[in-house]
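== chain A ==
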Amino acid sequence: MILRHPLFWLILVFAALMAFAPLRANNVSLREDLILVALAIILASNLNLMIGYTGYVNFGHIVFYGLGGYVGLYLATVRNWNLVLAALAAGFGVSLFALALGMGILRLRGAYFALATIGVLQAVQSFVANFDPWGRSTGMYVAFDAYERLGGARHALWITYFLVIGVMALSMILSLGIKISKFGLGLFAIREDEDAARVLGVNTTVFKAIIFSVSAFLPAVAGALMFYKNGMIDPSIAFEFMLSLEGIVMLMLGGKGTVVGAVLGGGLYEKLRSYLLTSPKFSNFQLVIAGGLLLLVVLFAPGGLIGWIYRIVPRARKVIE
Partner candidate 1 sequence: MITLLEVSGVSKRFGGLHAVSDVSFILGEREIMGLIGPNGAGKTTLFNVVNGVYKPDKGTIKFAGEDITNRPPHQVVHLGLARTHQIVKPLQDMTVLENVTVGACFGREYQPLQPARKVALEVLERVGLAERAQMSARSLTIAGKKRLEVARALAARPKLLLLDEVLAGLNPTEIAHMIGIVRGIRDSGISVFMIEHVMQAIMSLSDRIVVLSFGQKLAEGRPEDVARDPQVIEAYLGDPDIAEKLKEKIDGRGTTG
Partner candidate 2 sequence: MDAVLQVEKLESGYGEVQVLWGITLQVQAGKLTTVIGANGAGKTTTLRTIMGSVPSWSGCVLMNGEDVTGLSTHAKANRGLVLVPEGRQLFPDMSVEENLEMGAYSHRARKRQKDNLERVYETFPRLKERRKQRSCTLSGGEQQMLAMGRGLMQEPAVLMIDELSLGLAPVLAQQLFLTLKSLRKQGLTIVLVEQNVHLALALSDHTYVLAEGRVEIEGDSREVANMGEVRRAYLGL
C-alpha cells in the first residue's frame, strides 16, 4: 500500500516545504523560481511514465501541456469558468485526446513512435495557429479583471502557485503509486520486451493506451494553471519543441524509471537553465549545453543521477524509487 511507503510521506513533506517557503518569507521572486521548478518536476514525472516505465519515447510531450493551457485559458477567461474546474476540464479533455491519438500511434514502435510524436506536436501547433476561437497565431490574453474572481491579481498568483504545487505532489504520488503497483509491473514488462509481455498475458494495447492518456492529464492541468497565471498564450510558447526536448534531458539526467530521478533531474536542470539564461556569458549556449549533457548522460551514465547512486550504494534501491 502506498501509504506505507516512506517516499509517499517524503513527497508530502517536500510539497509542503515548497508551498510554504515563499509564503513565509513573503518572497515573490522565490515563488516564481519555485513554480518553474515545480513545473519541471510535473513535466518530467509524467513523461517518465511513458519513457521510463513503458519504454516509449514521447518527443511531443509538451503538446499536452500546451493544449491544456489553451483549453484551460479558454474556459477560464472566455467562458468565465471557475479556474479549478477549467483546469480539470482541460485535464480530462486532453487525456481523451491522448487516448484517441494513442489508438493511432501506439501501434508504432521505437523510433517510428518517437517520430510520430514529433509530427503530432507540429500538427497541433499548426492547427491551433489557424484556429479562430483560440485566437489563431496571436493567441489569447487574460483580461486583467478576470483575476478579480480570485480576489485580485496578487492573490490569484498565490492561489495558482499552491494549485501547481498540488499538481506537482499529485504527479509524484502518481509516479510512485504506479511504480509499486501491478499495473506498473506490466508497464515495465512492456518496456523490457513487448512481445514477451503479450505472451505473458499483459494486454499491451490497453495498458499503453491507459498510460499514454494518464501521462497527459496532469501536464494539461498544469498547463491550464500556468498559462492562466502568465496571462497569455500563443502557439509558439504553448508548443515549444525545445521544452519537450528539455523534458527528456531532465529525465535522463535524474534517472528515468524512478520517481526521485524525475524530481532531481527536473529541479537541477531548471536551476541550471535559469542560471544559463540570466548569465551574460552562457545565455546563448543553453541548448548546446542541454544537448551536450544529454549526450554525456546517454553515453556514460544512462541511468542518470539515480542510476549512479544505485551503483555506489546498492541498498539505496530499496528506499529510493
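Note that a residue touches a chain if its C-beta (ideal position, glycine included) is under 8 Å from a C-beta of that chain, and two chains touch if they have at least 3 such contacts; residues count from 1.
A word on the picks: all candidates are chains of the complex that A comes from, given by their letters.
Fair warning: this is a prediction, and the values are worked out from it, not measured in the lab.
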Given the candidates 1 or 2, which is the one that touches chain A in this complex?
1
The chain A residues in contact with candidate 1 across the complex are 180-182, 185-186, 188-189, 192-193, 195-204
